[in-house]
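Let's look at chain A:
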Amino acid sequence: MENRIIDQQLDLLRDKILLLGGATETAVRKAMQALVDRDSDLAREVLDEDKIIDQMELEIDRLTVEILALQQPAAHDLRFVISVAKITPILERIADHAGSIAEAALVLNNEPQLKDYIEFPIMAETAAEMLHSALDAFTSEDSQLSREIIKRDAQIDAAYKRVFNELLEMMINDPSSTTGAAHHIFVAKHLERIGDYVKDICELNVYLREAAFIKHGG
Partner candidate 1 sequence: MASTLSKDQRKRRIVNSVMTGLTAASAVSVTGILLVILGYITYQGLSSISIEFLTDTPKPVGEGGGIGNAILGSAMMTGLAALIGLPVGILAGVYLAEFGDGWYGKTVRFIADTLIGTPSIIIGIFIYTVVVMPMGRQSGLAGGLALAVIMIPIVARTTEEMIRLVPNAMREGALALGAPQWRVSWNIVLPAAASGIATGAMLAIARITGETAPLLFTALNSRFYNFYYDQPMASLTVQIYNYATGPFEVEHAMAWAATLLLVGLILIINIAVRIVTRKRF
Partner candidate 2 sequence: MKPKISINNLDFFYGSDQALFDITLDIPENEIVAFIGPSGCGKSTFLRTLNRMNDTIPIASLRGEVLLDGENIYAPGTDVVALRRRVGMVFQKSNPFPKSIFDNVAYGIKINGIHSGKSDLADRVEKALHDAALWDEVKDRLNTSAFGLSGGQQQRLCIARALAVQPEVILMDEPASALDPIATQKIEELVVQLKQYYTIVIVTHNMQQAARVSDRTAFFMLGKLVEYNPTQRMFTNPDEKLTEDYITGRFG
């Protein structure tokens, strides 16, 4: 009994959130690439595209309200709409963080390059990777994968600590690198936040699949 009126609406909603997810993932990757490759044009692209992401969020908001008000979704359908409603602002905030990273890139590209990035690219790649996997897990409602991704957030948190210490040392040993290093710390912080948000998305994936709230150890 597919293709009821509500099924069409839910499919539309699914399309929209997957588009939003894709756009967010692109923003994160591009922002990091802009930083590592010192590509200011790419950074500006990220900032422009953020407006589109904001629009998408509004559309999804409107659609979720409409579906809830008019179609009375139940059971899985209801959990799906609620999950989308909760994931959407998370994605938008991830995109905002990507935007902040792009802004940092614009500043840093005018500064001399720091000696080397050691943990940085790994951290960035991990974050982007995790986001990608989380979106996959959402699509396929894979709660096992989601749980694994949640564990990997610990890696990012650990990497952040290491990067922080690394950069701190750099600032102490070479005062001229302070501006650059400070911005890098912020970028690392943004990546760490992105990791936390991805964890939130995975918790919602589990809710969607199992109707269980695993947030806060529940």
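Candidate entries met the following condition: all candidates are chains of the complex that A comes from, given by their letters.
Definition applied: a contact is a pair of C-beta atoms (placed from the backbone, for glycine too) under 8 Å apart; a residue touches a chain by one contact, two chains touch by 3 or more; residues count from 1.
This is a predicted model, so every value here is computed, not measured.
Student: Please name the candidate from 1 or 2 that touches chain A in this complex.
Tutor: 2
Student: For a test of understanding, state which residues of chain A touch candidate 2 in their complex under the given definition.
Tutor: 1, 4-6, 65-66, 69-72
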